[in-house]
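The structure appears right after this line, and notes come after that.
Missing here is one protein chain; the remaining ones are kept as they sit in the complex.
Chains: A, B and C, in written order; residue numbering restarts at 1 for each.
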Amino acid sequence: MQYQSQAVAKPYFIAAIGLFVGQIVFGAILGLQYVMGDFLFPEIPFNVARMVHTNLLIVWLLFGFMGAAYYMVPEETETELYSPKLALILFWVFLAAGVLTIIGYLAVPYATLAQITGNDLLPTMGREFLEQPTITKIGIVIVALGMLFNISMTVLKGRKTAIIMVLLLGLWGLAIFFLFSFYNPENLVLDKIFWWWVVHLWVEGVWELILGSILAFVLIKMTGVDREIIEKWLYVIIAMALISGIIGTGHHYFWIGTPEYWQWWGSIFSAIEPIPFFMMVIFAFNMVNKRKRDHPNKAAMLWAMGTPVMAFLGAGVWGFMHTLAPVNYYTHGTQITAAHGHMAFYGAYVMIVLAIISYAMPLLRGRAAGNSKKAQIVEMWSFWLMTVSMVFITLFLTGAGILQVWLQRINENPMGFMEVQDKIAIFYWMREVAGVIFLIGLIVYVTSFFIGGDEEEASS
Amino acid sequence: MNKTTTTKSNLRPCTWVWLTLMVLTLAVLTVGQMGLGGVTIVALLLVSTLVKTHIVADYFMGLKQGRLLWRMIIIVYLWIIVSMIGLAYWLGIS
Amino acid sequence: MSEKFTKSMARNIFYGGSAFFFLFFIALTVDTTAKLPERDHRENITEQVVLGKKVWEVNNCIGCHTLLGEGAYFAPELGNVYKRFGNSKEAIIGFIKSRPVDGIPGRRSMPQFNLSDEELDGIAEFLKWTSEINTANWPPNIEG
Partner (left out) sequence: MTQSHTKISQYPPGDFAIWIFIYAELLVFGIFFLSYAFARSQNVELFNESQLNLNRISGAINTLILITSSYFVVRAVAAIRENKSLLCARWLLAAIVLAGAFIGIKLFEFISIYSEGISLSTNTFYMFYLSMTFFHFMHVIMGMVILIAVMLKAKQGGYSNEDHTGVETGASYWHMVDLVWIILFPLVYVMR
């Protein structure tokens, strides 16, 4: 750690990991509810558990992104953070808002929550991923603006590297596109169109800028390759990501009442969406081959290398599999989508946050470069447990999805939804087993933070 | 000195390319105005398109000099596009 | 001789290309919203439909069901449920009303939301309106 103010990243990372654990616990509950429909009913119905699962994911990733920003900005701009105090205040505000919201989901029926938080004044609740009460949404905007003010001021007074400009652009985009969550027209079709301006333009737009800049930062630090080369490729990759991804939004405009030309526009542009991910894989491995030093933090290296590979598989391959309109006609809204969503989110965003945590945490804890060998080995075990079980979750959900599409949509005598769900229960059981292994992997991951031993020396 | 002569000798083929492109375009227009269609006409149009794009890539874009790879990407691309269009038109007939 | 593959050119392409394609996306979106009235039949959005959408939202129905294919995949698609239930609002209302409070042993069950008659009518009207949106022939069959 070169700058004192980088220390504010630490609580953000710790909170991220804590909420991650919560997310996975609820994921396991959901998986069980798929096969034991009355599990925890009516105390925690499926919709509540799912809301907790997805909202925790978003919130902990945001904690991770913010922590990454607070860690990276001082080091890149070569100046202390504008206001470390503000960063800490915002941390507590965001954590309190997040925890209170989750408690609200679990403690009272959703309709009651809507009522007591004044949803009638500005109705924004009850839409997928944007279930947060309106006041929580306002809180998110305030926290985001506070953070943006803080890091923008820091960047203004310091060195402006490409990595930091891309990160800043990504974070600003994140805040700006979130504003569309306040637009909730009475017309469902319009609602859906602009709902995607948050969801798609986040995960297949501005979040990719954040992903790219964190990956570039970690690669510079770990491989010692020339900044010029890494930043050049960063620009090329994110250019490809936005060129394909922005109009690629069209792959969500096939069947929601939008004009039919989107079937062409959406298909054509999302067909090239895997390219930036493929370039990212080539890029990351090339940089590692050209490395000028062997960084002692092998675990962080593993996460950093795993990110592009899993992002390419999850977002690129699994996305492409069902993105073309004629295929999507049959797969839209089935377990295929769930399969893609799981691996894409894990590969692209979970892993990059874990990569920066793995790189930064030892330094934040005052260690020279990396954790002890023992701790790193445990962390690498958790990498493989989580990654491999995620691959299996994805495969089982894909199997469930293919069978579902066949029985419910393509078959000459289509079966009803619930009947099909019974037929594919075996896949859900296997998914649940893989999910439990993922949870074990996560426990191993958390354990790795408590393993001492001789820490690694910084390399020469 | 050397440089100037290369430039001059590069320019002359480009002028010819320009004239060829103009003539071929007028030919395409004539075909269109006569409302012609069918296998032979489509084949001729595709060949002329291939020729035109080929010389734009080689001379205007200057891909003829330099590494073969960059040129081949475009050439292979053009062949694929043109032949696939031909295939699609053929499918449309049968 | 200057460098032949420069960071500044890559940066220009990133900013220029992104802005270009974003503007294009906005142009398409403008065209889409202009064309929308023919497809969403917004003239049929009555007060009941508006209330129905609100009931849909504050009970987090999307947390289990899909609507036009978006949502959770735990319970049936509802974009065409009006048609699946034989073009009957009563069937929808009857189904929602009859959900057991304690669920069904061993099986998935929709919670009992204790909706008022007005709310029930709203949600049924909302689902009826939704089933009439021109969705390019999706879903492939009545099962959703």
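The definition used in the following text is that contacts are C-beta pairs under 8 Å (C-beta built on N, C-alpha and C of every residue); 3 or more make two chains touch, one makes a residue touch a chain.
Note that the coordinates shown come from a computational prediction; the quantities given were computed from them, not determined experimentally.
The chain we do not see here touches A, B, C in the full complex. Contact with the omitted chain, checked across A:Met1, A:Leu32, A:Ile140 or A:Val236, is made by A:Val236. Seen across the whole complex, the unshown chain contacts subunit B at 3-4, 7, 10-11, 14-15, 17-18, 21-22, 25-26, 28-29, 31-33, 35-37, 42, 45-46, 48-49, 52-53, 56-57, 59-63, 65-67, 70-71, 73-74, 77, 80-82, 84-85, 88-89, 91-93. Even with one chain removed from view, subunit A keeps its contact list with that chain: residues 232, 235-236, 239-240, 243, 259-261, 264-265, 267-269, 271-272, 275. Although one chain is not shown, part of subunit C still touches it, namely residues 1-2, 4-6, 9-10, 12-13, 16-17, 20, 23-24, 31, 35.
Note that only the chains that are shown with their structure count from here on.
Summarising the inter-chain contacts, the pair of chains with the most C-beta pairs in contact is A-C.
The centroid of the Cα atoms in subunit A and the matching centroid in subunit B are 46 Å apart.
One simple way to say how far apart two chains are is to compare their mean CA positions; for subunit A and subunit C this gives 23 Å. On subunit C, the positions that touch subunit A within their shared complex are 5-7, 10-11, 13-14, 17-18, 21-22, 24-25, 28-29, 31-33, 35-36, 39-40, 42, 45, 49-50, 53-54, 56-64, 66-77, 101-109, 111-113, 129-130, 133-136, 138-144.
Contact residues on subunit A toward subunit C in their complex (touch as defined above): 33-34, 36-38, 41-42, 45-48, 50-51, 110-111, 114-115, 119, 123, 125-128, 131, 162, 184, 186-190, 192-193, 228, 231-233, 235-236, 238-239, 242-243, 246-247, 249-250, 252-260, 262-263, 265, 329-330, 332-335, 337-338, 408-410, 414-418, 421.
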